[in-house]
Structure formats: C-alpha cells, structure tokens
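Here it is: the structure, laid out below.
Excluded from the complex is one protein chain; the other protein chains are retained at their positions.
We just call them A and B in the order they show up, numbering each chain from 1.
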Amino acid sequence: MFPKNTWYVACTPDEFEQAPLGRKICNESIVFFRDEEGRVAAVEDFCPHRGAPLSLGFVRDGKLVCGYHGLEMSRTGHCSSMPGQRVKGFPGIKTYPVVERHGFIWVWPGDASLANPEKIPHLHWAESPDWAYGGGLYHIHCGFRLMVDNLMDLTHETYVHASSIGQPEIEEAAPKTSVNGEEVVTSRTMENIPAPPFWQAALRGNDLADDVPVDRWQICRFTPPSHVMIEVGVAHAGKGGYDAPADAKASSIVVDFITPETETSIWYFWGMARNFKPEDDQLTATIREGQGKIFAEDLDMLEAQQRNLSTYPDRQLLKLNIDGGGVQARRIIERLIAEEQATAETTLKKVGSA
Amino acid sequence: MFPKNTWYVACTPDEFEQAPLGRKICNESIVFFRDEEGRVAAVEDFCPHRGAPLSLGFVRDGKLVCGYHGLEMSRTGHCSSMPGQRVKGFPGIKTYPVVERHGFIWVWPGDASLANPEKIPHLHWAESPDWAYGGGLYHIHCGFRLMVDNLMDLTHETYVHASSIGQPEIEEAAPKTSVNGEEVVTSRTMENIPAPPFWQAALRGNDLADDVPVDRWQICRFTPPSHVMIEVGVAHAGKGGYDAPADAKASSIVVDFITPETETSIWYFWGMARNFKPEDDQLTATIREGQGKIFAEDLDMLEAQQRNLSTYPDRQLLKLNIDGGGVQARRIIERLIAEEQATAETTLKKVGSA
Partner (left out) sequence: MFPKNTWYVACTPDEFEQAPLGRKICNESIVFFRDEEGRVAAVEDFCPHRGAPLSLGFVRDGKLVCGYHGLEMSRTGHCSSMPGQRVKGFPGIKTYPVVERHGFIWVWPGDASLANPEKIPHLHWAESPDWAYGGGLYHIHCGFRLMVDNLMDLTHETYVHASSIGQPEIEEAAPKTSVNGEEVVTSRTMENIPAPPFWQAALRGNDLADDVPVDRWQICRFTPPSHVMIEVGVAHAGKGGYDAPADAKASSIVVDFITPETETSIWYFWGMARNFKPEDDQLTATIREGQGKIFAEDLDMLEAQQRNLSTYPDRQLLKLNIDGGGVQARRIIERLIAEEQATAETTLKKVGSA
C-alpha cells in the first residue's frame, strides 16, 4: 500500500528527451512525453487498439504515436487520429496529472480530481542561482518504507558508508525526533570531531582547512508521501556549527525523492544541493559521482533486508530511539493511506445511495 | 487454450540430426528422434524409470537411450530394453503422431486416435523445383494469437519495419478480409507506389529495375490452427500487378507456422518461398538474413504487448477493419477449441455411462 493521492517525482526531463518514457509508478504503467506546446503529458502506457505499450512508439507533433499500428494519442488520453480510421468513437485511456517543476516531473497517480499543483513541495534550492544541484536515479528492489527508514536513521552511515561519510561519532550522538504536522524531523549534532573523508573533500572544495576539528550536523526532514531532505554539513569547531558563517563551513542538502514502483520496488531519486561555488560544474560532477558511489552502498543491504522481511512478513521489528524518524514517518504514511481508503469508501457509498 | 487435435510444425529435421530434441508444444514435453528406419518419432520427454528427460540421452540403433541409467525407449513408447532388467512389464509413455513432410516435422499434440496425415497442409512450393525456401525459428514470449494478429494485419510494417518493407502507402490502402470455410484471407493492393528497400533488392535480385513505380500486393491466408501464408510481391506499375508476367515482377510467399509452447510463448517458424532464381543459394541466404532481421523487429513489441495484456486480462481491445483478419482467425480458433472440448465431454459421458 502507498498513498496515491499525492505528488511523486516520476522522472527528470532528460529521461524523455529522445523518446517517450514508460515507467511504472505505484503499480500504474505510465508513459511520459511532451505535447505540441512542450508541456509534459502522462497517459496510461497501453494502446487502446491492441494493448501495445505506447512507450515503444514515438512523438510526432506533440502526439504519442503507437509503434505498432500508428494510433495517435493526445495528452488528453483520446485518440487524435489513426491512418485509415475514424477515431471519434475510440475509447480513451487514463491520464495522470503531471507537472514539470524544480527540474523534476511530478505525477499524481491517484484520483485526478483531487490533484492540486500547489501541493508540490517548494524547493528553494532548485530556483535560486545561489544553489547548484546534481543527482541521479537508482532502481531498488525494496519497499519505499525501507528507504525512508534508511534516510531517517543515519546511524547506518557508520557501517554502510564507513569509508566516506561514516564515523563512530555518529552512533554516539543520540538523535532527536520531532513531529510538526506532517513533517518529521530527526536531527543529530556532533561537536569537535574529525571530519570524515567526504566532508574533508567538501571543506577543501570550499577552500577551508580539512584537518581541523569540526562540528557536524544532520537534520533529516521527512514530508509525505516519501520525500526526505537532509541538511548536512560541517563547520570548523566552535564557529557556531549549523549557524556558523558561510566562510567557516561546508553544508548542503541531501535530496531524496522515493517513488514506489510496486510494493517491493522503488525509483530512488537522490542528489545534493549546495550553496557554495554553485557555478562550479566540475565540483557538481565530482560531488555527484562521490554521492552516487556512497548511495550505491545501500542497495545490497536494502534488497537483502526486503527479502528477509518478505520471508517473515509477520515478524515484529524493534523501534529504538534511532528509529524514531522512520517510525513517525510511517505513522503519517499509514494515516494518509487510511484517509484515502475512507474517502474512497465514502465516495462508493454516495454512488451506491444515489 | 489452443487447439490440440491438429498438426503443428514441431521442428525442422536439422534440429535433431546430432541428438534427440526436447521441445514443449502446447504444454506437452516431447522428444523427437529418428528410429531404425530413419522415420521421425515423438514420445513424451519423461523416462518412466526415474523421470529424467529422455532428450538428455542419445539414439542407438533407432532407439532412444536415457542418458541417466540406460533405459531404451522405442518409438511406440514402450521400453525395448534396459541393462540387467526384464522390461516386459514396464509402463509405457505417451507417443505423439508425427510426420515429416515438406521439410518440416509435424506433430499432433492432442487425441492420437484422431490424427490424420491427410490434414497436413499441402505446400506446393516445398515440393516443386521451381521454388526455393529459406527460413528460421524464433522463440517468443507471447501467446500464439498475438502472432496471428501480427501477420494478418500488415499495417504494422509501416511502423515496426519502417526501414525495410514498411511504407506509408500500406496504411493508406484499406485491407479486405473474407472467410472461406476455415480459411481467412486479408488482402491489400497498392498501385503506382515506390518500392521499399526490401523489394528494391528483390527486384534487383530478379534482374528488374528497382527505381520505377510498382504495384504491390499482400494476400494473407490464415488456416488453422495457426498457419499464415502471405503472398507478397511487387510488379512494375501497370503490368498487371499480382497477375503480371514473371519477367515484370518479384514475388514470394512469406511462410509462418506458429506453434504454441505455453499459453504465453510460441515457437515461430518463419521463412520465405520464392519462384525466381530458385537455384541461387546465395540469394536464398541473403533473403533469409534480411527477413530474419526484419522479423526480429517484431519480438520486443509482441513480448511487451503480451506483458501488458497479462497485466490487464479483462481489458477490451479495438477490432478495427485492419484487425479483420485476426478477428476472423480467432473466431475459427475459438470454435475449434470449443469443438474439441465438446468432443472430449461427449467421450467422457460415454465412458461414464458405459
């Protein structure tokens, strides 16, 4: 189960530059393309003619042409033309609310009548020239909750990412978790510690000494359905930590959009936004490569964990203080799912009594 | 579901020249080999001793020897000998009516008592020195009906085979479908059009100009259970088209035998028979290679279509005029299946009341 009446990151614009993109999201097979005005469109990936995936076709004049027999599909889900056919009575296919914003394509896989673009999260770093962003996409065979857990409990860095961002001091610093409406915040600060290799490099990238003690922070912010933004950084020790002046710290935002594909697989959009040297594309590429390697270290663990949990679905897991962020995030997720189901039942009853 | 009381192409003789051939056909695991007289034999691929596949064994003096413990199986499905054993009381295994004809091995996967070799289709091109044949085999993960649809609606050539046999004029020419007993014929003619690359090459191969307008025809003939012979060709425009004299045209028969392996996979025997330059083996090889590449273009589409349809089994598809051939062919297929089931039930009732 996943919330469906919500915005998920579906893809990035480059993914359907050359050809339409077929992607399953929340068990819905969707194809993304650009219409004649250059706007992104999202329709079912199923040709109403003979069931071929439309994503195997091509785009012509803003219409999606089926690669099997040439049925031409518009962004409205209606067949606009087909060689030798009168298409007026053709059945339509499902369309999905879709918005291009902040460098991502956002899709609403649930009830289209409820979709409100205002609810797409505002990403200040995506719109400001003071910030640079680099990121990537991993396809992982684990349920989306496991990835949320992973990101809301950074204790795992000590073990999974020991050679880059992990350090023993992480697990020695107890995290604090708070819930503000639908936002869950888990934060941890470490004072007067050595900087691990990734942050040494970031300090150097920001023209700062990398061999002096630092204060380090991690502030994980979950918002539904499954976005986790993590403010991370180090400052030279005693300069104010998180609040230190810009010339005494290196900081950034770890960006995580987790989009369910099925119950046990996800599209994981990861990246890093930084507000130092934003014009330095080489630095962006270097950080992106390093982050990609670090985040790849999680894949085996997450997939093995999923296999274990699928084998023992009824087994109770521990909920420690370090799991507080994940536990609270799941509560919000489950509440949203329950609300969706209640709404759906109410609607059914209304229809039934009408 | 597939018709089982019918002849299917099982394999070609070269496939069991070196060793017995195990192949699943209509969900029956069958092993093919040659007996002591050189006749093809077909028995269950299951050794009655310990269940090993007999196809992992070898042929000795026309008997199939199990490669595990040496049980020797005759073409009648009875164990003929086994080292150190008295085999008289050994249980037999199922045999399948099988005939070698027209360069193919034909098998009857259903009720053996109904098998009549007279019902194997006559392939005049396979027996005449005026014709040459070249072909191949693809294993495809789609139901056999989808391949019949594919071949009875050549509109797809415009899209799937755009660089070889496809051209826009195909979809502009409406096809005509007729049903004659168990035969379905869908035909299409295009006049005064440019020849696409494949036919330009064929014209050259037949020592004809390739840069002049042509009349083109496609006559698809479905016969049960799932054979599709397609008369195809081009003639220099105005010379009579299909009826043009031999020195003004290049024509051939696209040969398609579709043999179900399971509900969602097939053995697809494809080839081309031509009645020009039949002695030119190099031309046969060239055509075979070209056709193989063209037909391989269908595989991804068919398998993706099958996945979509398996996901949405109850979804209704369109039945347009271009689909007429496939629709009529399916009607015949479903009628044959229903007749087989009715026969089987009658037989059961008779047995029950006896």
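As a working rule, a residue touches a chain if its C-beta (ideal position, glycine included) is under 8 Å from a C-beta of that chain, and two chains touch if they have at least 3 such contacts.
Quantities reported herein were computed from a predicted structural model and do not represent experimental measurements.
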From A:Q18, A:N180, A:Q282 or A:T311, residue that would touch the chain that is not displayed: A:T311
Residue, one of A:V9, A:L208, A:I294 or A:I322, that touches the chain absent here: A:I322
Positions on chain A contacted by the hidden chain, ascending: 149, 153, 155-156, 158-160, 168, 171-174, 300-301, 304-305, 307-309, 311-312, 315-318, 320-323
Where the missing chain touches chain B, by residue: 29, 45-46, 48-53, 56-57, 65-70, 82-85, 90-91
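Here is the rule we use: only the chains that are shown with their structure count from here on.
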Superposing rotation of chain A relative to chain B, computed on C-alpha atoms, to nearest 5°: 120
Computed distance of Cα centres, chain B from chain A, in Å: 48
